[in-house]
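What you see is the complex with one protein chain gone and the rest in place.
Then we have chain A:
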């Protein structure tokens, strides 16, 4: 029984979500291998070899894998699948894009967003926006899985010494090409990995106010900034800050929700946070039902006051 974890990386280093997926792979019980597919990603492959508990790193280097196109990466993973009992992806935009394609090519079901490994064939996963937890058993020969990163601790990024083996995969499909990307510049901790997250909602009223009120609080706490769907839809914050069922799932030590009412879909993205603080004018806001500490106040006075008091 050997598990293959598909690494997410930026060519130079391994992204955090991969480390959580490695922990899930270890929980399954066999050897853990990591696949680093990319173009000029040798440094990322070396970094993967350092991850504690990884026994082998497969490194596939080709311009076909440069931008993680699903068609090409899935074909590569499919070509390697014969050696593995489990194939795990972090449940990130990239993992969710590729994993089902691999599963369908192998004619197996895919298990999305697992939060717990009960046994090598039985897993827990949230359904209905996290309002129910399903325990599912797979009878397929290969289990293709995406791992909800907040469900597993990160494996240590150092301490391992796995061998790096070069593998060849199929050529590019030619059916898709990468045109370009607009990745937001961000000096803050990554939203899904941050210890503290401060999130703003529609009550902030404008993009300027969002920046003006939330940024000092995030700076003070060394926090990542998140947003509700309402704030994103209104253009107060970029899409990739959205926390919720259809955005990012976070589980920080401290989550501060300012001006967020707390719709089911938002709660799905943050209710596993250790401590939740809600700041809202409306005493009836559903967010107060999950908040450990609720402050019924106008956020435009309470948040600056909080920044000063910290």
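Here, a contact is a pair of C-beta atoms (placed from the backbone, for glycine too) under 8 Å apart; a residue touches a chain by one contact, two chains touch by 3 or more; residues count from 1.
The rule is simple: contacts and distances are computed from a predicted model.
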Listed names "Multicomponent Na+:H+ antiporter subunit A", "Electron transfer flavoprotein subunit beta", "Protein translocase subunit SecD" or "Biotin transporter", matching UniProt entry of the absent chain: "Electron transfer flavoprotein subunit beta"
Omitted-chain contact residue, chosen from A:7, A:76, A:117 or A:302: A:302
Touch residues of chain A, complete complex, unshown partner: 67, 69-71, 74, 92-94, 96-105, 107-113, 122, 126-140, 173-184, 186, 192, 196, 221, 229, 232-233, 238-240, 245-246, 248, 253-254, 264-265, 271, 274-277, 288, 290-297, 302, 305-306, 309-310
